[in-house]
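Take a look at this one; I'll ask things after.
Coming up: subunit A.
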Amino acid sequence: MTTVGIIVNPNAGKDIRRLVTPATHTSDVTKVGIVRRAIVAAAESGATRILLMPDRHRLAERAADGLDLSGLDSSGARRDCVIEIVDEPLTGSRFDTIAAARRFWKEQVGAVIALGGDGTARDVALGWPDAPLIAISTGTNNVYPSAIDGTSAGAAAALVASGHVDIARVGRRSKRVTVRIDDVVLDGDEERHVSRDDLALVDLAFIDAQFVGARAVRDPSTVRAVVAAVATPASTGLSSIAGRVHPIDRWEDGGVLVRLGGGDGRRVRVPLAPGSFTTLDVAEVRPLALGENVEIVGKCVLAFDGERDVPVSERGRVNVRVDKSGPLLIDVEATLNIAARDRRFDAPSHSNTDGDHHGH
Partner candidate 1 sequence: MDLSVDVQLDLHRRMVRIRLFEEAAGRLAESNRLPGFLHLYVGEEAVAAGVCGALNDDDHITSTHRGHGHLVAKGGDFNRMMAELMGKATGYCKGKGGSMHISDTSLGMLGANGIVGAGSPIAVGAAFANRYRGRGQVAVAFFGDGSTNIGAFHEAANMACALHLPIVFACENNEYGEFTPRDKTMAITDIVDRAAGYGMPGVIVDGMDVIAVHEAAVEAVERARSGGGPSLIEAKTYRFYNHHGVQNLGLKYRSDDEVAMWKQRDPIFTLEDRMIENKAATRDQFDAIWAELRADIDTAIAFADESPYPTPDQIMVGVYTSMTGAQ
Partner candidate 2 sequence: MADERKLAYVMAFNEAVKQQMEADPNVFCAGEDIGAFGGVFGTFGGLQARFGADRVVDTPISEQAIVGLGVGAAVTGLRPIVDLMFMDFICVALDQIVNQAAKLKYMFGGDAVLPLTITTAGGGGLSAAAQHSQSLEALLCHIPGLKVVMPSNPYDMKGLMTACIQENNPTVMIKHKRLLGMTGHVPEESYSIPLGKGNILRPGKDVSIVAYARMANEALVAAEELAKDGIDCEIIDPRTLQPLDTDLIVSSVKKTNHAVVVHEAVRFGGLGGEIASQIQELAFDYLDAPVTRIGAPFSPVPFSPALEQHYIPNAKTIVQGVRDVMARV
């Protein structure tokens, strides 16, 4: 069985950052279109089972609506592909993405297509750390996912899942920021120690804030420090800080810690909002080797990949390192190139109309 899993985050591309950055809006209709193209292309390229993440917006149902992928296709090739929307309880939150990724892991999915932004890719990695992943950008900052058409993504996913293209040739292990939080919380009148592991795929920021609120980091002066696995100056928003101070390519070993505030006098201009640049004082720039641990203590809100998520108390300790344990990112173009050279896209010859999809 060749199984492709598709995750579509209905909430991606709609948060407050459309007011504070030049982020585009991605409508449900757009997402449904991408998923539908990915389904058809995956079936065309050898998937026999396509698992879809369920969601409150019923995007999966809408994408699969009316598709019958068994029987003969228009070229006369036989195919037999079932579409299943996995049965998971829904929360209407990011936990739906995490649960779907975990479920795909259990179902031995051969390749995952995830539609969303950096936050969605992070949630996939939380559910399935080693996921063989094609991350399609429909989100906001999108340093991690790329703009990939659904048709190409579906085809590449099926080619990898079926083994027609060896994942060892086209999959690369991405970096991540691995985070451990130790904190003390008030449970009624009782103090309780809590520890949790978390991760970011691009960067982790320490924000002087008390609330998660609308999630986006709006005020540059509240950013205390950033630990980045990927830092590109070709971005806006939070990820531009490390990017403009110390760029790090996604495949380069190591990361960077940037502390902000009064320091050695270096100042940097960053585009945190559309058409407006802010000057930040850089206190420290420290390249980090893979696996090198950094501990940051004190009250803050942690922003993962640009989104405020976890409040930490003044007694909290956050240990961070950049390592190479992120998802196995599939290179879609390389996959399709290999398949084309291997004649995987050739149709059956006229004399043999009931051959299988790929004519081998």
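Note that in this section a residue touches a chain if its C-beta (ideal position, glycine included) is under 8 Å from a C-beta of that chain, and two chains touch if they have at least 3 such contacts; residues count from 1.
A word on the picks: all candidates are chains of the complex that A comes from, given by their letters.
As the structure is a prediction and not an experimental result, all values here were calculated from the model.
Among the candidates 1 or 2, the one that touches subunit A within this complex is 1. Interface of subunit A with candidate 1 (complex): residues 10-11, 14-20, 25, 27-29, 56-58, 185-186, 208-216, 218-219, 221-222, 311, 313.
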